[in-house]
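With one protein chain withheld, the remaining protein chains of the complex are depicted in position.
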Amino acid sequence: MADLSFPLLTATAAVPAVGAIATAAVPAAKRTAAKWLALLCSLATLGLALVIAFRFRPGAKEPFQLTESHAWIRDFGVRYDLGVDGIAVALIALTALLIPFVILAGWHDADPLEGATPNHRWRPTQGFFALILAVEAMVVISFEATDVFLFYIFFEAMLIPMYFLIGGFGDRAGPHGEEQAATQRSYAAVKFLLYNLVGGLIMLAAVIGLYAVTAHQLGAGTFSLQQIVEARASGQLTLGTGTERLLFLGFFFAFAVKAPLWPLHTWLPNAMGEATSPVAVLITAVVDKVGTFAMLRFCLQLFPAASSWATPVILVLALISIVYGALLAVGQRDIKRLIAYASISHFGFIILGIFAMTSQGQGGATLYMVNHGISTAALMLVAGFLISRRGSRLIADYGGVQKVAPVLAGTFLVGGLATLSLPGLAPFISEFLVLVGTFSRYPAIGVIATFGIVLAALYVLVLYQRTMTGPVKAEVGGMHDLKVRELVVVAPLIALLLFLGVYPKPLTDIVNPAVGHTLSVVDKKDPKPTVQVNAVPGHGRPGQAVRDQDVEAAK
Amino acid sequence: MTGLAATATSSGEAVQFWILGIVAVAGALCTIMMKRAVHSALSLAGTMIVLAVFYLANGAYFLGVVQIVVYTGAIMMLFLFVVMLVGVTAADSLKETLKGQRWLAAGLGLGFGVLLIAGIGNASIKEFNGLGEANAGGNVQGLAALIFTKYVFAFEVTGALLITAAVGAMVLTHRERTERAKSQREQSEARIREGKQVPPLPAPGVYARHNAVDIPGLLPDGTPSELTVSPTLRERGQVRDVSGESLAELKALEQRSEDWLGRGSGEAKPKPSGPAAPREPKEGAQK
Amino acid sequence: MNPVYYLYLAALLFTIGAAGVLIRRNAIVVFMCIELMLNACNLAFVTFSRMHGNLDGQIIAFFTMVVAAAEVVVGLAIIVSIFRTRHTASVDDASLMKL
């Protein structure tokens, strides 16, 4: 297209990458400088992401825009192919949006302990922020990659900085003292790494298999998503049923681990529980989204037949995740683990929406990714502030916080309400869309999934009641309310939740065409309503004005 | 010569084979069974000589000679030399230390041998076209022709290998002297500084009946002194201790004289005791 | 008698040598066993050359001898230096490869 002059997508990934190196290079003494540098880089990335969002033309007919394509490893047909569809744009925007808040929220998380001797080799602060930026860069590029191999590389490389972020930095709020917490942390980090590595390796096998198949049938093997999709559409490339299913499973397993889907979820509570809350946000709101996103972009588009073959099982698993995650969240005693299990439940909704194979379901799932990112970020970051004040993650250690810190309690409540997807806040729209989308194709599953909203209310309100209400606990008494920095972190998120809850159109406009394209690749149509609403004059009934457009909507 | 051509050899060779074959196998077995390396080496040499004979019987005259001269003459002697260096008498126990090693070895060896023999057995090698025409121009000439034409390159390489091996051996065994040798004066000074054994070491014991380097002298209390024999002998445990028996003899003599003098009923009879008893030798010495 | 018996003998000697390598701890004896195995091979080669009626087998045997000589020289040198440092010629004592 015309605006190829400036490689926008590459730049968006490159800025944080460069920023990471620069931040890491800042000398040990200049901690604050490193922080500001990191913040500036993330803001620059946000700017670029917004430019992408504005350059992106939802109406355009080609599936991917702002594409860049360079040969990389000629012998294996690996190309440096970037391109974004509406879904990717939305998620890149989410990532770029959240990172500055993550950095701000973690402003003091990596400061050396008081009384720690200044060490010029080991610079935790610089490392912390550099790693965060590195993660951002990798996530962004894996949202942009349209070459399976390129995607795989960054999908895996992401693990390395995440591993150090989880294992290296903890909130000093472990229930059993610091060294115990350290062991717990390293356990969580290793678990995270192994889990995702196994998934990734299985995916690698599938990737190689895909290459072999294309090489065998197209002559020259390729990893390019578009080429493969087109080849399949034109019938040049025909996968055997068995092959396609195996490859699909290989891809899906990796994404299901990342997402995470029951029963591959057990790494998430540990990781989120032990990491600092900004890192936890990074995990659940940013990194895990790559998994669900990849299901939409790769699983469905590369293996449509296999996807619809596996749909029933996946839907059931997603359903289990929803109910199971919610129930376990109710049973948790640790605030962060509770939020982690809530996230598992929400990822269940996302996957449910993706595999419902309806425009509402997948559109809703995409919105869900964005909204869940924002809402979880809000809740988790506030929880982090709370924990940093009291120095404990146990719910039982709190009580009556709203009396001493009303603003903190208020923001916490809003975050919680977003998590239980209260109408008027963004998550409601996505959740309802997912439910409608599922219901219109699989009514039973839709109905059961709806129980999730009751359970969500249960765990959120129980958490709020136990921590915020009731008589003020002695240790909580001296707690001070949110500081300006913290308010700057939370307020925009909440504002965004409200805005997207009332006026999600900008988002839906970007997402809808992409979802339409995906569905057309899978070639699935929305089930038609049983009744065609006809424009009979509603004998004196109200709402003639609406009826016309509603009728054409129903057509 | 002609017998070599036939598939069945002459009965003479057969007899020779059976007798010497048994000898060879026996030698081989002794090689791996003997406690002392020297014996192993000798029995191996035997086996090699037998093999040399077999070479000759197979028409490999040159190799037969080489086998005897190079192998048995040079290599085996090298072995013996090293054995001497390490210690002829050093006998290593045949007791197995690794668990199950011996059984594994026996089992595997057996299986391996069976396999080989089976392989040779079902390899269809029946007719032998002997070395008649090959050795027509003389075995040595034949070999030479091959070595310097067909295998010349390999030959050169082997030469290089041999030289490398020689140099390698020198490098490995040569001990580099890093600093100049100490002069006598320096040594003595060093000895003084360390404060150990300033005067020359004491001479070995000189006795009426014994006088040799492997016999330690006695300390005043009659115990043998380590210093008086060379450390090498001590190392090998080849020190002969005379103090014990000589003291015993003194004692016996004393006893006899006592009996002969007829006294010695009742009062302090020295208790019979070996050289270990500390008091006796002194008495002996006083007498 | 069929000269193939020489091969059987070679096999037998070779096996005995191999067993010796496995059983003995004294490095020198181990070397002797290796020599035994080499000699067994030589016997086989010689027999083969008689079998095929050409001298190539003998040539190979000759080379084997040369190589064996070289190997013995170096090997014994190694043994000697090891003995100097460790005061033992047992192969089990040099088990530094173990974790």
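In order of appearance the chains are A, B and C, and numbering begins at 1 in each one.
Throughout what follows, contacts are C-beta pairs under 8 Å (C-beta built on N, C-alpha and C of every residue); 3 or more make two chains touch, one makes a residue touch a chain.
Note that in this section contacts and distances are computed from a predicted model.
Student: Of the candidate names "NADH-quinone oxidoreductase subunit L", "ABC transporter ATP-binding protein", "Sarcosine oxidase subunit beta" or "Dihydroxyacetone kinase subunit L", which one corresponds to the UniProt protein name of the undepicted chain?
Tutor: "NADH-quinone oxidoreductase subunit L"
Student: According to the contact rule at the top, which chains on display are touched by the left-out chain?
Tutor: A, B, C
Student: Identify the residue among A:Ser142, A:Gln360, A:Ser392 or A:Thr518 that touches the chain left out of the display.
Tutor: Here the residue in touch with the unshown chain is A:Gln360.
Student: Among A:Ile153, A:Ala181 or A:Leu422, which residue is in touch with the absent chain?
Tutor: With A:Ile153, A:Ala181 or A:Leu422 as choices, the missing chain is touched by A:Leu422.
Student: From the list A:Ala231, A:Val436 or A:Val488, pick the residue that touches the absent chain.
Tutor: A:Val436
Student: Using the document's contact rule, name the residues of chain C that touch the chain not shown here.
Tutor: Residues of chain C in touch with the missing chain: 18, 21-23, 25, 91-92, 94-99.
Student: Since one chain isn't shown, list which residues of chain B touch it in the complete complex.
Tutor: Within chain B, the residues touching the omitted chain are 98, 101, 104-105, 108-109, 111-112, 115-116, 118-119, 122.
Student: So which bits of chain A touch the chain we can't see?
Tutor: 191, 194-195, 262-263, 265-266, 324, 327-328, 330-332, 358-360, 363-364, 400, 402-403, 410, 417, 422-424, 428-429, 432-433, 435-436, 439-440, 443, 446-447, 450-451, 453-454, 457-458, 461-462, 465, 468-472, 502-505, 508, 512, 515-516, 526-534, 536-547, 549-551, 553-554
Assume only the chains that are shown with their structure count from here on.
Student: Measuring centre to centre with CA averages, how many angstrom lie between chain B and chain C?
Tutor: 18
Student: With chain centres taken as the means of their Cα atoms, state the distance from chain A to chain C in Å.
Tutor: 68
Student: Which chain A residues touch at least two other chains?
Tutor: Residues of chain A touching two or more partner chains: there are none.
Student: Can you tell me which positions in chain B touch chain C when the two form their complex?
Tutor: These residues of chain B touch chain C: 4, 7-9, 11, 13-14, 17-18, 21, 24-25, 28-29, 31-32, 37, 40-41, 44, 47-48, 51, 54-55, 58-60, 62-63, 66-67, 70-71, 74-75, 78-79, 82-83, 85-86, 90, 92, 94, 96-98, 101-102, 104-106, 108-110, 112-113, 116-117, 120, 125-126, 128-135, 139, 142-143, 146-147, 150-151, 154-155, 158, 161-162, 164-166, 168-170, 172-173, 175.
Student: Which residues of chain C touch chain B in the complex?
Tutor: These residues of chain C touch chain B: 1-9, 11-20, 22-26, 28-29, 31-33, 35-36, 39, 42-43, 46-47, 49-56, 58-59, 61-63, 65-74, 76-81, 83-84, 89-90, 92.
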